[in-house]
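This is the structure I have questions about; it appears just below.
All protein chains but one are shown in place.
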Amino acid sequence: MANDIPLSWFLYFAAAAFATGLVGVLLRRNAIAVLMAIEIMLNAANVNLVAFWRYGTPAPGAGPLPGVILALLVITVAAAEVAVGIGLILLCYRRWRAVDVDRYETMSG
Amino acid sequence: MDVGSALYGTPLFAQSHRVDLTVSTCVIWGLWLIVGFAGLFPGIVAYMVWLERKVAARFQDRIGPNRVGPFGLLQSVADGLKLLVKENIVPRSADQVVHLLAPVLVLVSAFLTLAVVPFAVGLVPIDPPSGLVYLIAVSSISPLGIFLAGWSSHNKYSLLGAMRAVAQLVSYEIPQVLSTIPVVLWAGSLSLVSIFDHQVAYGWNALNPPGFLAFLTFLIASVAEVNRTPFDLPEAESEIVAGYHTEYSGMRFGLFFLAEYLGVFSVSCVATVLFLGGGTPLPFSAFPVNLLDGSVGSYLLVDGILLAVFSLKVLLFVFAMFWVRATLPRMRIDRLMNFAWKYLVPLCILNIVFAAIWYEVVVRPGALTARNWAWGMIAAGLPVVLGVQLVFRANRKLAAARAVDADWPTVGTIAEASR
Amino acid sequence: MVAYNYVFVGLLLLTAIGFALAPLALVALIAPRKRSLAKGDTYECGVKTHGETWVRFRIQYYIYAIMFVVFDVETVFLYPWAVAYGGLGTFALVEMVVFLALLSAGLAYAWAKGVLRWV
Amino acid sequence: MGEVVVARILFLAIAALGLLAALGTVLSRNLVHAALHLVGFFFCVACLFVMLEAEFLAAVQVLIYIGAVAILLMFGIMLTRNTRGDDATSLSGPWRLPGLVAGLCLFGALVFGINNAVSPSGASPWAGEAARPSLVEREGEPAWAAERRRAVEDMGRVVGEEFLTRYAMAFELAGLLLTAALVGAVALAHRDEVGAAELPPTVEALPADSAEPVGTAAS
Partner (left out) sequence: MPVNALPMDLRDFLRVAPAVLLSAWGLVVVAADLARYRRRDAESRRLAVGRLTLIGVGLALASAVALFGIDSLAQSDAPRLDRLLGESFASYFSRPDGLIFFGTLASGLPTDVLNVLFLTLLGLVVWTSTAYAFTDDLGEYFALLLWATVGMMLLAASEELATLFIALETMTICLYLASAFEKSKPRSAEAGLKYFIYGSVSSALFLYGLSFVYGLTGTTYFDAIGRVLGRGGHEGLAGNLVGGAALLLMLVGFGFKVAAVPFHMWAPDVYEGAPAPVSAWIATGSKVASFVVMLKVFLHALGPWSNPSNELMGPGWLGVVVVLAAATMTYGNLAALAQRNYKRMLAYSSIAHAGYILVGVAAASVSTAGPEAAGAVLYYLVVYAFANVGAFAVAAWLARDRDGDAIADLDGLARTSPALAVCIVVLMLSLIGVPPFAGFFGKLAIFMEALRQGPSGTRIVLAWLVALGLFNSVVSAFYYVRVLKAMYLREAPSVGGLQRAKSAIAVPIVVATVVVTACGIVPSPLMDLMRAIARPMLTATTLDATAVTDATPAAGATARPRPVAWTTPSRPE
């Protein structure tokens, strides 16, 4: 069944999700919303990695599942990033009572 | 190991991670869905409610439901019908879509966990190679549903109750997950069927020191995961007006109710499979399973025995939970959280190392012998006892500095706290 | 194929959603529906709702949440370790003990820092 | 043949839902709704992982992202006083269109690139109808095919083996990263709590929260 979904479909999906995430990062101003958009981008990369793992021919010596390992590490990193990011956002929120990325302008130049 | 291969070598009951979408598979799945998930399991749950009311009544020297049908057996049906004709009240300010979504999410999570439970040989809906991770994953969806229920109600108490509930659920999820690691370690597989097989060959998991500790922590954490007393703080009606489902009435409340009891049922099943050897009646024998010879008759016999014993064990768990509920008061939230993080999590982490010791002594040699078992009891039992003592002593020492902050309600501290 | 197992999960998902929505639909059909202003109000112990829904949540919630996330991710590494342990040598145990020690150090830190107290 | 069609339709449905959810995340004004859409997106990605026969990874995706990260995000939204989730500063109006156009352009470029990908050494191009390497055991298959079959059928174990041998350093480093994140975040939050006590309370704390009920055991 699933044998015949073309690889490119997965890649298209990832590309679209990645573009969406990037647009979100550029357009949203709420820091938590930006964080969510970053998660979308990371997930898009994960879909790519796993699809390449499943469809591709591994180069010699690459190991049985480099793509999946990378994806797992990305999930780990994403979780840590969210934890840290929310922490920093809360820190800023306590100072400014706002989570708007543009609003913090103590520095000039 | 040989038992497992002997079992599944027979073509009739071939159980494998691999599935093909043949007609027979589809028929079996259809039966599971219609008979099992849409019929039997909700029915069991309905009678669990009846049982709980009966049991609780006995504990409180009452009779319990006795009007509708013989022994009040139709009470659950009546309750269901009542829910159907009750008005569905949703607050004006609530987030309508999310308000609807939340109970569905919780119920779906409870349903999905049952998909990998092996009730008997061959009686398992599916057996994916990562079954246990799947189980943990789908059961971790329910905190989200509970949070959404509280949030969408637009009610202070709902939100507060939901936040507390989620904090509790996620705190107890960690010990619950960590206490399954030893089981995986010994079975060398994440599939629940393999875990069952392992216990057929090596005895019930709960019957060795690290396994017993893991079993206890798993039980405690599971009781907390399904919001039962003494961990039912999220829905404490006397404090925060029933918590996250304050604004739920009629059938939507019914869904939460159903999900809760379904959760009780599924954690009982999972505990049975992981620690009590599934449906095997005797701890160190492959008793009914070794009767399998490939004929349909033996299969029916074995599965009959397994199912009966399995149900008995599940009933035992369920009854224990009702008993606890009828007996114990509710915990205070600070103690609740402390208990998870300061007792259970450290114990579980230590227990993983103890489990590795047990593996090296008993499982690695390849077959269960009395000599290995005795050595294992010593080599793994002593560390377990010491570890438990260590954790408790460390906590007591730290708590002694602040008597009122004792994490576990001891007699002395309650007296001091109430002063 | 392994992935076909999840076809059942998908079907079960649909069943569960159906199981949840069917009674709700039935309720919508047969249950009485009388809207009134008071009924649609938020229920807060019977007194009138006061102020915003905003409750000042403690930072504790966040701290417990990150502890949870960190340990949840840890289990993702623990499961494969537990599965593969039998086929590997003692070094697997050593590596995992190091890993566990790191994370327990995190737990011990939070404990010693006094943030694991729900005050 | 019918199976292929079903699989494709299933894929298209999941992908469409996933993309809609991603768009919802980016466009929702309400942050909780955005987070919910994000959960939907995560779930769709998990479904895709299943379709890619990485079921362990799919379970992990649900466990970590829906079970943990989503909860953390929700807590973050609540703790920043956004209980209704409303976000006054969502998309800045005039930038909405150019942003979407830029996103579409990026997507177009990527699709074009994927279609015309030239792999070195004449490996299979990505665009065509090339099927994924089969998992069925064959005579004379290359070593990696057997490896991959084992990886698909028992991913948990192979992941464990890889993490404990080849990626041992990455594995320990992940532990260090998690610990560092925990320690740093706790230190920041903890210190901040002390600092916040000096701030004037902008909104009165509710009695229900500021004084947690004590000793309900007695009730």
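Every chain is named by a letter (A, B, C and D) in the order it is written, and numbering of its residues begins at 1.
Just so it is clear, a contact is a pair of C-beta atoms (placed from the backbone, for glycine too) under 8 Å apart; a residue touches a chain by one contact, two chains touch by 3 or more.
In this text the structure is predicted, and so the values were computed from the model without any measurement.
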| item | value |
| --- | --- |
| Omitted chain - touching chains that are shown | A, C, D |
| Residue ranges of subunit D at the interface with the undisplayed chain | 109-110, 112-114, 116-123, 126, 147, 150, 161, 164-170, 173-174, 176-177, 180-181, 183-185, 187-188, 190-191, 195 |
| Sites on subunit C contacted by the missing partner chain, in the whole complex | 84, 86-89, 91, 94, 102, 105, 109, 112-113 |
| Missing-chain contacts mapped onto subunit A | 11, 14, 18, 21-22, 25, 31, 34-35, 38, 41-42, 44-45, 48-49, 51-52, 56-62, 66-67, 69-70, 73-74, 76-77, 80-81, 84-85, 87-89, 91-92, 95-96, 101, 104, 106-107, 109 |
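Here, only the chains that are shown with their structure count from here on.
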| item | value |
| --- | --- |
| Where subunit A and subunit B overlap in contact partners, by chain label | C, D |
| Which of A-C and C-D has more C-beta contact pairs | C-D |
| Rounded Å distance between subunit B and subunit D, as computed from the means of their C-alpha atoms | 27 |
| Approximate Å spacing (C-alpha centroids) for the pair subunit B, subunit C | 15 |
| Subunit C, residues touching no fewer than two other chains | 1-6, 53, 55, 57, 59, 61-62, 65-70, 72-73, 75-77, 79, 82-83, 85, 87, 96, 103, 110, 118 |
| Where subunit B touches two or more other chains at once, by residue number | 17-18, 21, 128-129, 133-134, 136, 140, 154, 156-157, 159-160, 163, 170, 173, 188-190, 333-334 |
| Interchain contacts (touch definition) - all pairs | A-C, A-D, B-C, B-D, C-D |
| Subunit D - residues contacting subunit A, complex | 3-4, 6-8, 11, 15, 18-19, 22-23, 25-26, 31, 34-35, 38, 41-42, 45, 48-49, 51-54, 56-57, 60-61, 64-65, 68-69, 72-73, 75-77, 79-82, 87, 89-92, 95-96, 99-100, 102-104, 106-107, 110-111, 114-115, 123-124, 126-134, 144, 147-148, 150-151, 155, 158-159, 162-163, 166-167, 170, 174, 177-178, 181-182, 184-185, 188-189, 192, 195-196, 199, 202 |
| Residue ranges of subunit C touching subunit B (in the complex, touch as defined) | 1-2, 4-9, 11-13, 15-17, 19-21, 23-24, 26-28, 30-34, 39-45, 49, 53, 55, 57, 60-61, 64-65, 67-68, 71-72, 75, 78-79, 82-83, 85-87, 93, 96-97, 100, 103-104, 107, 110-111, 116-119 |
| Contacting residues of subunit B [partner subunit D, same complex] | 17-18, 21, 95, 98, 101, 128-130, 133-134, 136-138, 140-141, 143-144, 147-148, 151, 154, 156-157, 159-160, 163, 166, 170, 173, 188-190, 236, 238-240, 329-334, 409, 414, 417-418 |
